[in-house]
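A single protein chain has been omitted; all remaining protein chains appear in their positions.
Note that the chains are named A and B in the order they appear, and that numbering of residues resets to 1 at the start of each chain.
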Amino acid sequence: MPDRARWCVITAVAGLLWFFSTGLAAAAPAPQTVPEPPSDGCITCHRNLGGRLAAPALKIADDIHVRRGFTCTACHGGDAKAPGMEAMDPKRGFVGRPKPADLPAVCGKCHSSPEIMRRFNPRIPTDEVARFQTSVHGQKLSAGDQRVATCTSCHGVHPILAVTDSRSPVFPSSVPATCARCHADAAYMKPYGIPITQYAEYKTSVHGEALLGRGSKQAPACNDCHGNHGAVPPGVDSVANVCAQCHGSQRDLFTRSPHRAAFESMGLPQCTACHGNHQISRPSDEMVGTSPPAVCAQCHQADSKGGVAAKVIRTALEDLKQSTAAAGDLVARAENAGMDMSDAKLPLSDARTQLILARNLAHGLSLREVQSATSEGVGLSRKAADLGRAGLAEIEFRRRGLVAALVVIAVLSLGLYLKTRTTPGP
Amino acid sequence: MVRQPLRVTRRSLADLLLAAGLAGLAGTVLYPLVRYLIPPKVKEVTAGSIVAAKVGDLPPNSGKILLFGGKPAILVHTSQGTYKAFTAVCTHLACTVQYRPDFGHIWCACHDGHFDLNGQVIGGPPPRPLAEFTVTVKGTEIVVTRPA
Partner (left out) sequence: MGIGAWLEDRLRWRAADAFLRHKTVPVTRHGYVYYFGGITLFLFLVQVVTGLLLLMYYRPTADAAHESVRFIMARVQFGWLVRSVHSWTANLMVFWAFAHMFGAFFVRAYRRPREMTWISGALLLFITLAFGFTGYLLPWNTLAYFATKVGTEIVGAVPLIGHPLLVLLRGGEDVTEATLSRFFGIHVAILPALTTMVLGLHLFLVQLHGMSRPDARGPARSMAFVPAFVLREAMVWLLITGVLVTLAVLLPWPVGEKADPLASAPAGIRPEWYFVFMFHTLKLIPSHVLGLEGEQLGVIAFMLAAAVVLAVPLLVRDDGAGRASRVAAAVGAFGALYMIGMTILGYLRP
(Lines give C-alpha, C1' and ligand atoms only; values in the text may rest on other atoms or scores of the structure.)
Protein backbone atom coordinates (compact mmCIF):
# COMPACT_ATOMS: atom_id res chain seq x y z
CA MET A 1 0.00 0.00 0.00
CA PRO A 2 1.43 3.33 -0.91
CA ASP A 3 2.00 5.78 1.91
CA ARG A 4 -0.74 8.03 0.81
CA ALA A 5 -3.37 5.30 0.84
CA ARG A 6 -2.22 4.09 4.27
CA TRP A 7 -2.59 7.57 5.73
CA CYS A 8 -6.05 7.80 4.25
CA VAL A 9 -7.10 4.58 5.98
CA ILE A 10 -5.55 5.63 9.26
CA THR A 11 -7.21 8.98 9.11
CA ALA A 12 -10.56 7.47 8.28
CA VAL A 13 -10.35 4.95 11.12
CA ALA A 14 -9.16 7.60 13.52
CA GLY A 15 -11.91 9.94 12.46
CA LEU A 16 -14.55 7.27 13.00
CA LEU A 17 -13.12 6.39 16.38
CA TRP A 18 -13.06 10.02 17.36
CA PHE A 19 -16.64 10.40 16.21
CA PHE A 20 -17.79 7.43 18.24
CA SER A 21 -15.78 8.19 21.28
CA THR A 22 -16.99 11.77 21.49
CA GLY A 23 -20.50 10.51 20.94
CA LEU A 24 -20.10 7.91 23.67
CA ALA A 25 -18.47 10.36 25.99
CA ALA A 26 -21.48 12.62 25.57
CA ALA A 27 -23.87 9.74 26.18
CA ALA A 28 -22.23 8.20 29.25
CA PRO A 29 -20.04 10.13 31.67
CA ALA A 30 -16.53 8.72 31.96
CA PRO A 31 -15.75 6.71 35.09
CA GLN A 32 -14.25 8.80 37.88
CA THR A 33 -11.36 6.54 38.81
CA VAL A 34 -8.76 7.79 36.35
CA PRO A 35 -8.75 11.45 35.42
CA GLU A 36 -9.70 11.44 31.76
CA PRO A 37 -7.71 13.70 29.51
CA PRO A 38 -9.71 16.50 27.99
CA SER A 39 -11.50 15.23 24.95
CA ASP A 40 -8.88 16.18 22.50
CA GLY A 41 -8.43 14.91 18.98
CA CYS A 42 -4.69 14.28 19.45
CA ILE A 43 -5.10 12.08 22.51
CA THR A 44 -8.05 10.16 21.16
CA CYS A 45 -6.25 9.27 17.98
CA HIS A 46 -2.81 8.63 19.40
CA ARG A 47 -4.09 6.34 22.12
CA ASN A 48 -5.27 3.90 19.56
CA LEU A 49 -2.26 4.00 17.35
CA GLY A 50 -0.15 1.67 19.47
CA GLY A 51 3.59 1.61 20.07
CA ARG A 52 5.72 4.67 19.81
CA LEU A 53 2.93 6.88 18.60
CA ALA A 54 0.60 5.93 21.46
CA ALA A 55 3.16 6.35 24.23
CA PRO A 56 2.77 10.12 24.72
CA ALA A 57 -1.01 9.82 25.10
CA LEU A 58 -1.11 7.05 27.69
CA LYS A 59 -0.05 8.80 30.89
CA ILE A 60 -0.62 12.34 29.74
CA ALA A 61 -3.44 12.83 32.24
CA ASP A 62 -0.80 13.04 35.03
CA ASP A 63 1.00 15.84 33.25
CA ILE A 64 1.03 19.02 35.31
CA HIS A 65 0.27 21.08 32.20
CA VAL A 66 -2.68 18.92 31.18
CA ARG A 67 -3.97 19.16 34.74
CA ARG A 68 -3.85 22.92 34.47
CA GLY A 69 -5.87 22.79 31.22
CA PHE A 70 -3.22 22.73 28.52
CA THR A 71 -3.42 20.36 25.60
CA CYS A 72 -0.87 18.82 23.26
CA THR A 73 -0.99 21.81 20.97
CA ALA A 74 0.51 24.02 23.64
CA CYS A 75 3.89 22.44 22.89
CA HIS A 76 3.36 20.70 19.59
CA GLY A 77 1.18 23.23 17.77
CA GLY A 78 -1.44 22.12 15.25
CA ASP A 79 -5.23 22.06 15.60
CA ALA A 80 -6.74 19.52 17.96
CA LYS A 81 -10.23 20.26 16.66
CA ALA A 82 -9.48 19.15 13.14
CA PRO A 83 -10.69 15.59 12.82
CA GLY A 84 -8.09 14.20 10.41
CA MET A 85 -4.50 14.46 9.38
CA GLU A 86 -5.01 18.14 8.68
CA ALA A 87 -4.71 18.63 12.42
CA MET A 88 -1.00 18.19 11.97
CA ASP A 89 -0.64 20.57 9.09
CA PRO A 90 2.36 22.89 9.56
CA LYS A 91 0.03 25.56 8.19
CA ARG A 92 -1.98 25.17 11.37
CA GLY A 93 1.16 25.74 13.44
CA PHE A 94 2.07 22.10 13.91
CA VAL A 95 5.73 21.76 14.95
CA GLY A 96 5.86 18.03 15.64
CA ARG A 97 8.54 16.83 18.03
CA PRO A 98 10.71 19.82 19.02
CA LYS A 99 14.43 19.31 18.48
CA PRO A 100 16.57 19.40 21.69
CA ALA A 101 18.01 22.73 20.62
CA ASP A 102 14.52 24.18 20.34
CA LEU A 103 13.24 22.89 23.67
CA PRO A 104 14.34 25.89 25.77
CA ALA A 105 12.39 28.13 23.43
CA VAL A 106 9.32 25.84 23.46
CA CYS A 107 9.16 25.66 27.27
CA GLY A 108 10.28 29.26 27.60
CA LYS A 109 7.23 30.43 25.65
CA CYS A 110 5.41 30.25 28.96
CA HIS A 111 8.08 29.60 31.56
CA SER A 112 10.00 32.77 30.74
CA SER A 113 6.89 34.90 30.90
CA PRO A 114 6.09 36.29 34.34
CA GLU A 115 2.65 37.30 33.07
CA ILE A 116 1.70 33.77 32.13
CA MET A 117 3.38 31.98 35.01
CA ARG A 118 1.91 34.04 37.80
CA ARG A 119 -1.56 32.87 36.75
CA PHE A 120 -0.57 29.35 37.69
CA ASN A 121 1.94 29.79 40.45
CA PRO A 122 2.90 33.26 41.60
CA ARG A 123 6.07 31.98 43.27
CA ILE A 124 7.53 30.05 40.36
CA PRO A 125 10.70 31.64 38.90
CA THR A 126 10.74 32.64 35.24
CA ASP A 127 14.47 32.75 34.70
CA GLU A 128 15.01 29.05 34.05
CA VAL A 129 15.79 29.47 30.37
CA ALA A 130 18.07 32.44 31.02
CA ARG A 131 19.92 30.41 33.66
CA PHE A 132 20.04 27.41 31.36
CA GLN A 133 21.82 29.48 28.73
CA THR A 134 24.55 30.21 31.31
CA SER A 135 24.96 26.56 32.24
CA VAL A 136 27.49 24.19 30.72
CA HIS A 137 24.55 22.29 29.28
CA GLY A 138 23.08 25.41 27.70
CA GLN A 139 26.34 26.68 26.27
CA LYS A 140 27.18 23.36 24.68
CA LEU A 141 23.67 23.21 23.28
CA SER A 142 24.11 26.64 21.71
CA ALA A 143 27.40 25.41 20.28
CA GLY A 144 25.49 22.64 18.52
CA ASP A 145 25.98 19.70 20.89
CA GLN A 146 22.68 17.80 20.75
CA ARG A 147 23.70 15.27 23.46
CA VAL A 148 23.56 17.60 26.43
CA ALA A 149 20.71 17.77 28.91
CA THR A 150 17.78 19.99 28.01
CA CYS A 151 14.50 20.57 29.81
CA THR A 152 12.95 17.15 29.27
CA SER A 153 16.18 15.24 29.97
CA CYS A 154 15.71 16.02 33.63
CA HIS A 155 12.01 16.82 33.99
CA GLY A 156 10.80 13.93 31.85
CA VAL A 157 8.07 14.22 29.26
CA HIS A 158 4.62 12.73 28.71
CA PRO A 159 3.97 13.27 31.53
CA ILE A 160 5.99 16.18 32.91
CA LEU A 161 5.36 15.96 36.63
CA ALA A 162 5.47 18.79 39.13
CA VAL A 163 8.80 18.98 41.01
CA THR A 164 6.87 18.40 44.23
CA ASP A 165 5.49 15.10 42.87
CA SER A 166 7.54 12.28 44.41
CA ARG A 167 7.44 10.42 41.07
CA SER A 168 9.19 13.26 39.30
CA PRO A 169 12.80 12.56 38.28
CA VAL A 170 13.72 15.94 39.78
CA PHE A 171 12.04 15.32 43.14
CA PRO A 172 14.87 16.14 45.59
CA SER A 173 15.72 12.57 46.51
CA SER A 174 15.64 11.50 42.83
CA VAL A 175 17.92 14.25 41.54
CA PRO A 176 21.23 12.41 42.13
CA ALA A 177 20.09 9.34 40.18
CA THR A 178 18.70 11.55 37.42
CA CYS A 179 21.99 13.39 36.96
CA ALA A 180 23.83 10.06 37.20
CA ARG A 181 21.92 8.72 34.17
CA CYS A 182 24.41 10.67 32.04
CA HIS A 183 27.16 11.68 34.45
CA ALA A 184 27.88 8.15 35.69
CA ASP A 185 27.83 6.72 32.16
CA ALA A 186 31.45 6.27 31.09
CA ALA A 187 30.66 5.90 27.38
CA TYR A 188 28.36 8.91 27.32
CA MET A 189 30.81 11.15 29.20
CA LYS A 190 33.86 10.04 27.21
CA PRO A 191 33.85 12.91 24.67
CA TYR A 192 33.81 15.46 27.54
CA GLY A 193 36.68 13.98 29.50
CA ILE A 194 35.11 14.63 32.90
CA PRO A 195 35.00 12.25 35.87
CA ILE A 196 32.06 9.86 36.26
CA THR A 197 32.55 8.99 39.94
CA GLN A 198 30.52 11.82 41.46
CA TYR A 199 27.35 9.81 42.03
CA ALA A 200 29.15 6.86 43.62
CA GLU A 201 31.07 9.29 45.85
CA TYR A 202 28.01 11.31 46.73
CA LYS A 203 26.09 8.22 47.79
CA THR A 204 28.65 7.48 50.51
CA SER A 205 28.95 11.12 51.66
CA VAL A 206 27.18 12.59 54.69
CA HIS A 207 24.86 14.41 52.35
CA GLY A 208 24.03 11.37 50.25
CA GLU A 209 23.56 9.29 53.36
CA ALA A 210 21.18 11.90 54.80
CA LEU A 211 19.16 12.44 51.62
CA LEU A 212 19.08 8.92 50.19
CA GLY A 213 19.53 6.92 53.39
CA ARG A 214 17.47 8.84 55.90
CA GLY A 215 15.21 10.74 53.50
CA SER A 216 16.16 14.10 55.01
CA LYS A 217 14.92 16.65 52.49
CA GLN A 218 17.19 19.30 54.03
CA ALA A 219 20.27 17.47 52.76
CA PRO A 220 21.62 18.80 49.47
CA ALA A 221 21.32 16.95 46.18
CA CYS A 222 23.51 17.80 43.11
CA ASN A 223 21.48 20.89 42.20
CA ASP A 224 21.77 22.48 45.65
CA CYS A 225 25.49 23.12 45.09
CA HIS A 226 25.74 23.23 41.29
CA GLY A 227 22.51 25.06 40.61
CA ASN A 228 19.82 23.30 38.64
CA HIS A 229 19.04 25.20 35.47
CA GLY A 230 22.30 27.09 35.60
CA ALA A 231 24.36 23.99 36.39
CA VAL A 232 28.05 24.86 36.56
CA PRO A 233 30.76 23.60 38.92
CA PRO A 234 31.16 26.28 41.63
CA GLY A 235 34.26 28.44 41.16
CA VAL A 236 37.22 28.19 43.50
CA ASP A 237 36.31 31.44 45.24
CA SER A 238 32.59 30.75 45.59
CA VAL A 239 32.72 27.30 47.22
CA ALA A 240 32.35 28.73 50.72
CA ASN A 241 29.25 30.66 49.69
CA VAL A 242 27.75 27.53 48.19
CA CYS A 243 28.33 25.53 51.38
CA ALA A 244 27.19 28.51 53.46
CA GLN A 245 23.62 28.00 52.28
CA CYS A 246 23.55 25.61 55.24
CA HIS A 247 26.96 25.97 56.91
CA GLY A 248 26.92 29.73 57.32
CA SER A 249 28.89 29.99 60.53
CA GLN A 250 31.78 28.01 59.05
CA ARG A 251 31.87 30.36 56.07
CA ASP A 252 31.94 33.39 58.37
CA LEU A 253 34.74 31.87 60.43
CA PHE A 254 36.66 30.84 57.34
CA THR A 255 36.40 34.23 55.63
CA ARG A 256 37.98 35.98 58.60
CA SER A 257 40.69 33.36 58.95
CA PRO A 258 44.16 33.67 57.41
CA HIS A 259 43.30 30.66 55.24
CA ARG A 260 41.06 32.73 53.02
CA ALA A 261 43.82 34.88 51.54
CA ALA A 262 46.25 31.99 51.51
CA PHE A 263 43.85 29.70 49.64
CA GLU A 264 43.06 32.47 47.20
CA SER A 265 46.73 33.04 46.37
CA MET A 266 47.33 29.33 46.00
CA GLY A 267 44.22 28.78 43.90
CA LEU A 268 42.81 26.28 46.39
CA PRO A 269 39.07 25.74 46.59
CA GLN A 270 37.78 26.89 49.98
CA CYS A 271 35.81 24.31 52.00
CA THR A 272 36.54 21.44 49.66
CA ALA A 273 40.32 21.75 50.05
CA CYS A 274 39.95 20.04 53.44
CA HIS A 275 36.51 18.41 53.29
CA GLY A 276 36.48 17.11 49.72
CA ASN A 277 33.60 17.74 47.39
CA HIS A 278 31.31 14.91 46.39
CA GLN A 279 32.58 12.47 48.99
CA ILE A 280 32.24 14.69 52.06
CA SER A 281 32.54 12.43 55.05
CA ARG A 282 31.59 13.20 58.64
CA PRO A 283 34.35 15.45 60.01
CA SER A 284 36.47 14.20 62.89
CA ASP A 285 39.07 15.62 65.25
CA GLU A 286 41.68 13.55 63.41
CA MET A 287 41.36 16.04 60.55
CA VAL A 288 43.28 18.55 62.71
CA GLY A 289 46.95 17.89 63.40
CA THR A 290 50.32 17.53 61.81
CA SER A 291 50.35 13.97 60.56
CA PRO A 292 47.91 12.10 58.29
CA PRO A 293 44.96 11.69 58.30
CA ALA A 294 45.12 15.32 59.46
CA VAL A 295 44.36 17.57 56.50
CA CYS A 296 46.57 20.36 57.87
CA ALA A 297 49.58 18.19 57.02
CA GLN A 298 48.78 18.61 53.32
CA CYS A 299 50.36 22.07 53.48
CA HIS A 300 51.89 22.61 56.94
CA GLN A 301 55.14 21.18 58.28
CA ALA A 302 54.87 20.02 61.88
CA ASP A 303 57.36 22.62 63.14
CA SER A 304 56.04 25.53 61.10
CA LYS A 305 53.80 28.20 62.61
CA GLY A 306 50.71 26.60 61.07
CA GLY A 307 51.76 23.14 62.23
CA VAL A 308 52.19 24.38 65.80
CA ALA A 309 48.76 26.03 65.65
CA ALA A 310 47.21 22.82 64.38
CA LYS A 311 48.77 20.95 67.26
CA VAL A 312 47.49 23.50 69.78
CA ILE A 313 43.95 23.27 68.40
CA ARG A 314 44.04 19.48 68.36
CA THR A 315 45.35 19.34 71.92
CA ALA A 316 42.63 21.71 73.12
CA LEU A 317 39.94 19.58 71.45
CA GLU A 318 41.39 16.33 72.78
CA ASP A 319 41.66 17.73 76.32
CA LEU A 320 38.03 18.75 76.35
CA LYS A 321 36.95 15.50 74.72
CA GLN A 322 38.84 13.52 77.33
CA SER A 323 37.58 15.48 80.32
CA THR A 324 33.99 15.35 79.04
CA ALA A 325 34.25 11.60 78.50
CA ALA A 326 35.78 11.12 81.96
CA ALA A 327 33.02 13.18 83.57
CA GLY A 328 30.36 11.31 81.59
CA ASP A 329 31.90 8.05 82.74
CA LEU A 330 31.88 9.11 86.42
CA VAL A 331 28.28 10.27 86.19
CA ALA A 332 27.26 7.05 84.44
CA ARG A 333 29.01 4.97 87.11
CA ALA A 334 27.22 6.80 89.90
CA GLU A 335 23.96 6.47 87.98
CA ASN A 336 24.44 2.74 87.47
CA ALA A 337 25.07 2.38 91.17
CA GLY A 338 21.59 3.77 91.76
CA MET A 339 22.30 7.47 92.29
CA ASP A 340 20.19 10.16 90.71
CA MET A 341 22.56 12.26 88.61
CA SER A 342 20.11 14.69 87.01
CA ASP A 343 22.02 17.66 88.51
CA ALA A 344 25.11 16.65 86.57
CA LYS A 345 23.22 16.49 83.28
CA LEU A 346 23.16 20.24 82.62
CA PRO A 347 26.92 20.92 83.06
CA LEU A 348 27.67 17.74 81.16
CA SER A 349 25.50 18.71 78.20
CA ASP A 350 26.95 22.24 78.35
CA ALA A 351 30.46 20.78 78.25
CA ARG A 352 29.50 18.79 75.16
CA THR A 353 28.06 21.99 73.67
CA GLN A 354 31.45 23.68 74.21
CA LEU A 355 33.20 20.79 72.45
CA ILE A 356 30.96 21.08 69.40
CA LEU A 357 31.41 24.86 69.46
CA ALA A 358 35.20 24.57 69.71
CA ARG A 359 35.28 22.17 66.76
CA ASN A 360 33.41 24.74 64.72
CA LEU A 361 35.61 27.61 65.92
CA ALA A 362 38.60 25.70 64.55
CA HIS A 363 37.47 26.97 61.11
CA GLY A 364 38.40 30.50 62.22
CA LEU A 365 41.93 29.40 63.23
CA SER A 366 41.90 31.72 66.26
CA LEU A 367 43.68 29.84 69.00
CA ARG A 368 42.29 32.23 71.60
CA GLU A 369 38.68 31.52 70.56
CA VAL A 370 39.15 27.77 70.43
CA GLN A 371 40.96 27.66 73.76
CA SER A 372 38.43 29.86 75.52
CA ALA A 373 35.65 27.51 74.39
CA THR A 374 37.55 24.39 75.40
CA SER A 375 38.65 25.76 78.77
CA GLU A 376 35.07 26.71 79.57
CA GLY A 377 34.04 23.19 78.56
CA VAL A 378 36.73 21.65 80.75
CA GLY A 379 35.43 23.72 83.69
CA LEU A 380 31.88 22.49 83.07
CA SER A 381 32.95 18.89 82.77
CA ARG A 382 34.90 19.23 86.05
CA LYS A 383 31.69 20.41 87.67
CA ALA A 384 29.86 17.35 86.35
CA ALA A 385 32.73 15.10 87.43
CA ASP A 386 32.59 16.55 90.97
CA LEU A 387 28.89 15.71 91.14
CA GLY A 388 29.65 12.20 89.87
CA ARG A 389 32.35 11.79 92.54
CA ALA A 390 29.94 13.06 95.20
CA GLY A 391 27.47 10.41 94.07
CA LEU A 392 30.09 7.69 94.38
CA ALA A 393 31.07 9.04 97.80
CA GLU A 394 27.45 8.80 98.89
CA ILE A 395 27.50 5.13 97.93
CA GLU A 396 30.58 4.71 100.11
CA PHE A 397 28.72 6.40 102.97
CA ARG A 398 25.82 3.99 102.56
CA ARG A 399 28.13 1.01 102.71
CA ARG A 400 29.70 2.30 105.93
CA GLY A 401 26.23 2.81 107.36
CA LEU A 402 25.42 -0.75 106.41
CA VAL A 403 28.48 -2.02 108.25
CA ALA A 404 27.48 -0.03 111.33
CA ALA A 405 23.94 -1.40 111.21
CA LEU A 406 25.24 -4.95 110.82
CA VAL A 407 27.51 -4.48 113.84
CA VAL A 408 24.53 -3.36 115.93
CA ILE A 409 22.55 -6.35 114.71
CA ALA A 410 25.44 -8.67 115.52
CA VAL A 411 25.78 -7.28 119.06
CA LEU A 412 22.07 -7.60 119.67
CA SER A 413 22.01 -11.11 118.25
CA LEU A 414 24.90 -12.10 120.48
CA GLY A 415 23.03 -10.68 123.46
CA LEU A 416 19.92 -12.63 122.52
CA TYR A 417 21.96 -15.78 122.02
CA LEU A 418 23.56 -15.47 125.45
CA LYS A 419 20.15 -14.78 126.92
CA THR A 420 18.79 -18.02 125.48
CA ARG A 421 21.69 -19.82 127.21
CA THR A 422 20.75 -18.29 130.57
CA THR A 423 17.02 -18.92 130.41
CA PRO A 424 15.35 -22.32 130.58
CA GLY A 425 15.27 -23.90 127.12
CA PRO A 426 13.11 -26.69 125.77
CA MET B 1 22.74 -15.15 147.79
CA VAL B 2 25.79 -16.91 146.45
CA ARG B 3 26.07 -17.60 142.73
CA GLN B 4 28.74 -19.07 140.53
CA PRO B 5 30.85 -16.16 139.32
CA LEU B 6 30.88 -17.42 135.69
CA ARG B 7 27.11 -17.58 135.56
CA VAL B 8 26.78 -14.08 136.91
CA THR B 9 29.22 -12.79 134.31
CA ARG B 10 27.46 -14.47 131.46
CA ARG B 11 24.03 -13.27 132.46
CA SER B 12 25.14 -9.71 133.03
CA LEU B 13 27.07 -9.77 129.78
CA ALA B 14 23.95 -10.90 127.98
CA ASP B 15 21.95 -8.12 129.58
CA LEU B 16 24.63 -5.60 128.75
CA LEU B 17 24.81 -6.69 125.12
CA LEU B 18 21.03 -6.70 124.91
CA ALA B 19 20.74 -3.20 126.31
CA ALA B 20 23.52 -1.86 124.12
CA GLY B 21 22.17 -3.68 121.10
CA LEU B 22 18.63 -2.41 121.65
CA ALA B 23 19.88 1.15 122.10
CA GLY B 24 21.96 0.80 118.94
CA LEU B 25 19.04 -0.65 117.04
CA ALA B 26 16.76 2.14 118.17
CA GLY B 27 19.38 4.59 116.94
CA THR B 28 19.95 2.92 113.60
CA VAL B 29 16.21 2.78 112.97
CA LEU B 30 15.23 6.18 114.33
CA TYR B 31 18.07 8.19 112.77
CA PRO B 32 17.19 7.41 109.12
CA LEU B 33 13.49 7.60 109.97
CA VAL B 34 13.70 11.13 111.38
CA ARG B 35 15.98 12.25 108.57
CA TYR B 36 13.49 10.76 106.10
CA LEU B 37 10.64 12.80 107.54
CA ILE B 38 12.53 16.10 107.29
CA PRO B 39 11.31 17.58 104.00
CA PRO B 40 14.13 17.96 101.47
CA LYS B 41 15.19 21.47 100.55
CA VAL B 42 14.80 20.83 96.82
CA LYS B 43 11.29 21.32 95.60
CA GLU B 44 9.78 18.25 94.08
CA VAL B 45 9.97 18.29 90.32
CA THR B 46 7.24 16.62 88.35
CA ALA B 47 7.62 15.71 84.72
CA GLY B 48 4.58 17.66 83.73
CA SER B 49 5.51 21.11 84.92
CA ILE B 50 8.14 23.19 86.64
CA VAL B 51 8.22 26.62 88.23
CA ALA B 52 10.71 28.20 85.85
CA ALA B 53 11.00 31.64 87.39
CA LYS B 54 9.23 34.29 89.42
CA VAL B 55 7.51 37.18 87.66
CA GLY B 56 10.06 39.99 87.56
CA ASP B 57 13.11 37.70 87.66
CA LEU B 58 13.45 37.89 83.93
CA PRO B 59 13.47 41.31 82.23
CA PRO B 60 11.74 41.57 78.84
CA ASN B 61 13.91 40.57 75.86
CA SER B 62 15.90 37.99 77.78
CA GLY B 63 16.03 34.24 78.25
CA LYS B 64 16.95 31.67 80.88
CA ILE B 65 18.12 28.06 80.70
CA LEU B 66 16.61 25.62 83.16
CA LEU B 67 16.57 21.86 83.65
CA PHE B 68 13.20 20.37 82.79
CA GLY B 69 12.69 16.63 82.91
CA GLY B 70 16.45 16.01 82.89
CA LYS B 71 17.08 18.10 79.77
CA PRO B 72 17.80 21.79 79.26
CA ALA B 73 14.86 24.02 78.41
CA ILE B 74 14.79 27.72 77.61
CA LEU B 75 12.32 30.27 78.97
CA VAL B 76 12.12 33.49 76.96
CA HIS B 77 10.54 36.74 78.08
CA THR B 78 9.82 38.43 74.74
CA SER B 79 10.09 42.18 74.19
CA GLN B 80 6.30 42.13 73.77
CA GLY B 81 6.09 40.95 77.37
CA THR B 82 4.88 37.41 76.76
CA TYR B 83 6.61 34.25 77.96
CA LYS B 84 7.65 31.39 75.68
CA ALA B 85 9.40 28.13 76.49
CA PHE B 86 11.08 25.53 74.30
CA THR B 87 13.43 22.64 74.62
CA ALA B 88 16.92 24.13 74.64
CA VAL B 89 18.43 21.16 72.84
CA CYS B 90 19.35 22.20 69.30
CA THR B 91 17.95 19.81 66.71
CA HIS B 92 21.24 19.85 64.81
CA LEU B 93 23.91 18.42 67.14
CA ALA B 94 22.19 18.74 70.54
CA CYS B 95 24.03 21.86 71.71
CA THR B 96 22.25 24.03 74.26
CA VAL B 97 20.67 27.05 72.55
CA GLN B 98 20.44 30.57 74.00
CA TYR B 99 18.36 33.72 73.65
CA ARG B 100 20.04 36.56 71.76
CA PRO B 101 18.57 39.92 72.80
CA ASP B 102 20.25 41.63 69.82
CA PHE B 103 18.54 39.26 67.36
CA GLY B 104 15.35 38.99 69.36
CA HIS B 105 15.27 35.26 68.82
CA ILE B 106 16.86 31.96 69.86
CA TRP B 107 20.32 31.16 68.61
CA CYS B 108 22.63 28.17 68.74
CA ALA B 109 26.28 29.19 69.06
CA CYS B 110 27.75 25.95 67.76
CA HIS B 111 26.81 26.30 64.10
CA ASP B 112 24.92 29.55 64.01
CA GLY B 113 21.44 28.04 64.04
CA HIS B 114 18.57 30.49 64.36
CA PHE B 115 15.09 29.77 65.68
CA ASP B 116 12.23 32.24 65.84
CA LEU B 117 10.03 32.66 68.90
CA ASN B 118 7.74 29.92 67.66
CA GLY B 119 10.65 27.50 67.67
CA GLN B 120 10.78 27.40 63.86
CA VAL B 121 14.15 27.23 62.11
CA ILE B 122 14.90 30.54 60.40
CA GLY B 123 18.54 29.96 59.57
CA GLY B 124 21.49 27.64 59.79
CA PRO B 125 21.73 23.89 59.80
CA PRO B 126 19.08 22.75 62.35
CA PRO B 127 16.79 20.32 60.53
CA ARG B 128 13.74 20.56 62.80
CA PRO B 129 12.02 23.19 64.95
CA LEU B 130 12.42 23.28 68.73
CA ALA B 131 9.56 21.62 70.61
CA GLU B 132 7.51 24.22 72.43
CA PHE B 133 6.27 24.03 76.02
CA THR B 134 3.25 25.75 77.45
CA VAL B 135 3.90 28.68 79.77
CA THR B 136 1.33 29.86 82.29
CA VAL B 137 1.68 32.59 84.87
CA LYS B 138 0.12 31.49 88.17
CA GLY B 139 0.22 34.40 90.58
CA THR B 140 3.89 35.31 90.84
CA GLU B 141 5.15 32.01 89.41
CA ILE B 142 5.93 31.27 85.80
CA VAL B 143 5.09 27.63 85.20
CA VAL B 144 6.40 25.70 82.20
CA THR B 145 4.30 22.69 81.26
CA ARG B 146 4.93 19.87 78.84
CA PRO B 147 2.01 19.62 76.45
CA ALA B 148 0.01 16.41 76.97
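Keep this in mind: a contact is a pair of C-beta atoms (placed from the backbone, for glycine too) under 8 Å apart; a residue touches a chain by one contact, two chains touch by 3 or more.
Not measured: the values here are computed from a predicted model.
Undergrad: From the touch rule at the top of the page, work out which displayed chains the omitted chain touches.
TA: When the full complex is considered, the omitted chain touches A, B.
Undergrad: Going by the touch rule given at the top, which residues of chain B touch the chain that is not shown?
TA: 32-33, 35-38, 40, 42, 44-48
Undergrad: For chain A, which residues lie in contact with the unshown chain of the complex?
TA: Listed in rising order, the touching residues are 338-340, 342, 398-399, 401-402, 405-406, 409, 412-413, 416-417, 419-420, 423-426.
Just so it is clear, only the chains that are shown with their structure count from here on.
Undergrad: Averaged over CA atoms, how far is the centre of chain A from the centre of chain B? Could you give it in whole Å?
TA: Roughly 39 Å, centre to centre.
Undergrad: With touch defined as at the start, can you tell me which chain A residues reach chain B in the complex?
TA: Its residues touching chain B are 216, 218, 246-250, 252, 342-343, 345-346, 349-350, 352-353, 356-357, 360, 404-405, 407-409, 411-416, 418-419, 421-422.
Undergrad: What residues on chain B touch chain A, complex-wise?
TA: 7, 10-11, 13-22, 24-25, 27-28, 65, 67, 70-72, 89, 93-96, 109-112, 123-125, 127
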